[in-house]
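A protein chain is absent from this complex, but the other protein chains hold their places.
Should a chain be cited, it is by its letter among A, B, C, D and E, assigned in written order, with residues numbered from 1 in that chain.
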Amino acid sequence: MKLVSAIIKPFKLDEVRDALTGVGVSGLTVSEVKGFGRQKGQTEIYRGAEYLVSFLPKVKIEIVVDDSQVERAIEAIQKAAHTGKIGDGKIFVTPVEQAVRIRTGESGSNAL
Amino acid sequence: MKLVSAIIKPFKLDEVRDALTGVGVSGLTVSEVKGFGRQKGQTEIYRGAEYLVSFLPKVKIEIVVDDSQVERAIEAIQKAAHTGKIGDGKIFVTPVEQAVRIRTGESGSNAL
Amino acid sequence: MKLVSAIIKPFKLDEVRDALTGVGVSGLTVSEVKGFGRQKGQTEIYRGAEYLVSFLPKVKIEIVVDDSQVERAIEAIQKAAHTGKIGDGKIFVTPVEQAVRIRTGESGSNAL
Amino acid sequence: MHKTVLRIGAPLACMLAFVPAVSAADKPQIDTGDTAWLLVATVLVLMMNIPGLALFYAGMVRKKNVLATAVQAVAVAALVTVLWFVVGYSLAFTDGGGLNGIIGSLSRAFGKGLLGSVHDLAKTVPENVFLMYQATFAVITPAIIAGAFAERMKFSAMMWFMGLWLLFVYVPVAHWVWGGGFLGAAGVLDFAGGLVVHLNAGIAALVCCLVMGKRVGYGQEYMAPHNLVLTLIGTSLLWVGWFGFNAGSALASGELAGSAMLNTHVAASTAALVWMAIEWVARGKPSVLGILTGAVAGLGTITPAAGYVEPWAAMVIGVAAGAVCYWASVVLKNQLGYDDSLDVFGVHGVGGILGSILVGVFATRAINDVAKGQPVGLVDGNGGQILTQLYGVAAIAIFCGVATWIILKIIDAAIGLRVTRDEEVEGLDTALHGERVQ
Amino acid sequence: MHKTVLRIGAPLACMLAFVPAVSAADKPQIDTGDTAWLLVATVLVLMMNIPGLALFYAGMVRKKNVLATAVQAVAVAALVTVLWFVVGYSLAFTDGGGLNGIIGSLSRAFGKGLLGSVHDLAKTVPENVFLMYQATFAVITPAIIAGAFAERMKFSAMMWFMGLWLLFVYVPVAHWVWGGGFLGAAGVLDFAGGLVVHLNAGIAALVCCLVMGKRVGYGQEYMAPHNLVLTLIGTSLLWVGWFGFNAGSALASGELAGSAMLNTHVAASTAALVWMAIEWVARGKPSVLGILTGAVAGLGTITPAAGYVEPWAAMVIGVAAGAVCYWASVVLKNQLGYDDSLDVFGVHGVGGILGSILVGVFATRAINDVAKGQPVGLVDGNGGQILTQLYGVAAIAIFCGVATWIILKIIDAAIGLRVTRDEEVEGLDTALHGERVQ
Partner (left out) sequence: MHKTVLRIGAPLACMLAFVPAVSAADKPQIDTGDTAWLLVATVLVLMMNIPGLALFYAGMVRKKNVLATAVQAVAVAALVTVLWFVVGYSLAFTDGGGLNGIIGSLSRAFGKGLLGSVHDLAKTVPENVFLMYQATFAVITPAIIAGAFAERMKFSAMMWFMGLWLLFVYVPVAHWVWGGGFLGAAGVLDFAGGLVVHLNAGIAALVCCLVMGKRVGYGQEYMAPHNLVLTLIGTSLLWVGWFGFNAGSALASGELAGSAMLNTHVAASTAALVWMAIEWVARGKPSVLGILTGAVAGLGTITPAAGYVEPWAAMVIGVAAGAVCYWASVVLKNQLGYDDSLDVFGVHGVGGILGSILVGVFATRAINDVAKGQPVGLVDGNGGQILTQLYGVAAIAIFCGVATWIILKIIDAAIGLRVTRDEEVEGLDTALHGERVQ
């Protein structure tokens, strides 16, 4: 099993979720994060004090999938989250050794 | 060392924390997340516009523990977070290669 | 590639970001989390009801870097986030198998 | 506001009778109690707008647009106040001579000649207080429209629109109904602004929706109100402030003000309960937004009738308001498919029309003897008043609709009405004002 | 509100003396200044409830219950207004003939006969204004109770409870004290509602806590107020609105209103400082919630006394309010172990009892000559007034306690009082209203 994490633009969340369910991913977990990268932030001005807000709002999606699903999931995310403008985000894949469904105690792929 | 991540129902947080400290886990990190899965979301209605809110509030707990503690931690979480209803959540285990305590510079198991 | 996660005190965020860009890290993702550990929480009192708030506000930084950069990144974080008081936080390193830049489809180190 | 002030045993009258030496004939007799009430009513109506309306709307948008939505009411207050003082009041409330059917004169431009004067509609109150009171009506009417195009209009275009709409729509319509123009002369009754304020703003809102199109993602994305606590505060301040709006429109402190206040409160409460009940039955749950919207619908609908009808009739009007505005905002809007972000047409426009017609049904000389002893509305035996009211509704709706359309088209051609798609997605707070709520 | 209006050199009096021809004997003499003040006081007391009380409570609950808590005050305002207009006012404030000791008549049901009339308690103000002013008291009293069962009552049960409690508890008690009933006749003094409003709501709140039981997780889970900024706004609006409550209860604009306002402000300020000081010493830190609660305790406690005592006595009452209500809310509640979510009993109930007794101590004819020149309270030399006050406290506490208990039991049997455990855990905003704050 792998954990596929994707950092995307917030307004793409619904599209990415739909794309993922489209390729058979049945569950995902989302968090609000702030990203720093090539995309430049905004300047805010308050009574003459300027702030360069370098952190931009992003959304992180985490899905744990069977090894066999990884490629499809990455593809689905990339397509749905793509706008072609700087700041579209990243996808990272890390290994998962074990998974448990709390409700039933099932583990491994059955837990997903 | 392993990273044990658990996605649970928010109101179970205090019980899970107590269970984990009960089995010797001395630190944990928590984030508010939104989950999508088998559990169906709520319908919200605003002046005739219906929204199916498919993302539900969940809490993600992350603990890094010694390999020897993994099983006990999983068990503790599963027991404490269990309600038996859909949406109880998941536990995932991933490998950790290194850990450092910022205050002291200690590393490995000593850092936990 | 590795994922370096650091849990730090919130007011250290800007310093850590600067330290990381100083050692060549070009992107990072930040989330607000709550931490539980050795550092003891605060007591809040509301009309005679006392609450020990054991979770403290922390910030989690995640960076994915080339293997060669891991040591430098850890060092940079540790130096910048250090106050010497309990609760300074932890750094964890986990393996990353793949990385994709959504905008271009580049993968591996090029995606970072 | 066309009305005779019913005051029992008025002290002024008796003083005048006994003190002819004070040359009372030339100097207006200011009543400190009436003036105190109008000063306060002015405060209340301004409070309806800032922060009332600002919060009412701000709570219903998405978080990324909360500041941009709320600040509209403030910026409009500033702009309209200046325009009103410079020419608006004068054009609306003075005698226009030959053109008086259509528009007033410039004789009070820049507040000229206010000192020592009273307006004919409020003879016991200094005219500068009357100007201020009317200023708050002029402020809130365009500000109401802003709910229709929330989350997508440029700030610059909004300011141009508000200024032009005030001068070319609000000012003439106020003159027609209250300032001596042809609708007032024809006997159209509008106690506190069912036609001038609510219908007028509602029609303009509908035209704005149609001209500007829907928000990006409308009907697909999650656009639920981000913080109804703000909307609840806003509704509450609208409610309490509306006593200044309706009871203040008696333009004196006395029984008529009391009638208007009682009617306002009963209608708002009834409409809130009716909306709640319908939703409870139809949807299984009474929503907070529904209860709040019902109250506002009741307040808007009773406005033209507040000082003309008996309180039992206010209750009937409240029932009608709750049911009809619910249908307009929930059923009709979805069928027609326009995107009136915050339901300005469904609540204010429909409520204004409904209330203005019901004035023709329920107005009675027992409350306000505007026809000098003759029957006033249908309940008095004068069914014709309903037609007179319909005439007023039609005249203003058509004029406002056309004029609003022209103003929008001109602004669109000149500088564009909408923000870019990217700005809309990003959110107006940062895009237009460089600020955000954390 | 049992009081003689002290007005120095009243203009009306002198006018009447010189103008007998106006047939002043039959027609009530409306004073525009008194009427203006009552119109405004009505606005202020409604604002205390929405948004004041709504926010005061909403800030103290957990975020998942904020909308459900805030909307209670709005829904109660709508419901009570209608009931008050239909029968409540009439039963409370008219002469009940043979039953007058207990209850009034239906002669003013549906606002019948209001026109051209004044109420005996406010002879210079149109009766429809008096009805509206009293409506706001009828609204806020049940709304105060809602803090006791916050975060666990069904919305439907809440609405039934509020309606029944209004008719079967508030209305008779208001009649007993202010409307001509047996307590007023026995000389019980309650200037603005220490008995009728605060004690009454406080006792009902206590019964609600006992009948309904504790919240799930009470004493174990983190239930700290989620946003005290809301509570601070609410307290502030309660404070400023309370001037309408207490100074408005003079039912005229003049020196007595001034005395009531000054006493109110001094007592609130003193109690806030006292609560702050006690907490600072006892806990090491003065909490924001403590300062706010102290102010509300002072406001509640001075209410029955506001128009009877000298301002130095208001300061003494403020000290007592801060200390005693602190003890009741912080010490006593924890010892007894009931879950009064937002301390309605500890603040309003205890404050109401305390203030009502202290009226017997500090009331003086120098401020309000209610006994026609005879001594009023202990400071005037009439210690018996304390017993009279205790009689009023006991009568209302017992009646209210029993009646509230019966109403709750009936509703519980019929439809159940509490939400399910799952709904309580999920939060009332989504469970009851299908909405939430983001």
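Operating definition for what follows: a contact is a pair of C-beta atoms (placed from the backbone, for glycine too) under 8 Å apart; a residue touches a chain by one contact, two chains touch by 3 or more.
This one's a predicted model, so the numbers in the text were calculated from it and none came from an experiment.
Of the chains on view, those touched by the hidden chain across the whole complex are A, C, D, E. Summary of contacts with the chain left out: across D:Leu79, D:Leu378 or D:Val425, the touching residue is D:Leu79.
Note that of C:Ala6, C:Val30 or C:Ile45, the residue touching the chain absent from this view is C:Ile45. Considering D:Pro51, D:Gly101, D:Pro375 or D:Gly401, the position touching the chain not shown turns out to be D:Pro51 (whole complex). Only one residue in the set E:Glu221, E:Glu310, E:Asp380 or E:Asp412 touches the chain that does not appear here, and it is E:Glu310. Subunit E residues in contact with the hidden partner, per the touch definition given at the top, are 7-9, 11, 14-15, 17-18, 31-34, 36-37, 40, 44, 63, 224-229, 232-233, 235-237, 239-240, 243-244, 247, 252-255, 257-259, 261-262, 265-266, 268-270, 272-273, 276, 283, 285-289, 291-292, 295, 310-312, 315, 366-367.
On the side of subunit C, the interface with the absent chain consists of residues 11, 14, 42-46, using the contact rule stated above.
Considering the complete assembly, subunit D touches the hidden chain via residues 11-12, 15, 18-19, 22, 24, 27-37, 39-40, 42-43, 46-47, 50-51, 54-55, 58, 66-68, 70-71, 74-75, 77-79, 81-82, 85, 110-111, 114-116, 126-129, 131-132, 135, 155, 230, 233, 253, 429, 432-435, 437-438.
In the analysis below, only the chains that are shown with their structure count from here on.
Among the remaining chains, those touching subunit A as well as subunit D are B. Per the C-alpha superposition, subunit B sits rotated 120 degrees relative to subunit C, a value rounded to a multiple of 5.
The geometric centre of subunit A is 53 Å away from that of subunit E, both derived from CA atoms. If you average the CA atoms of subunit A and of subunit B, the two centres end up 18 Å from each other. Looking at subunit C, one finds that residues 31, 94-95 touch two or more other chains.
Contact with two or more other chains is made by residues 222, 224-225, 283, 285, 287, 289 of subunit D.
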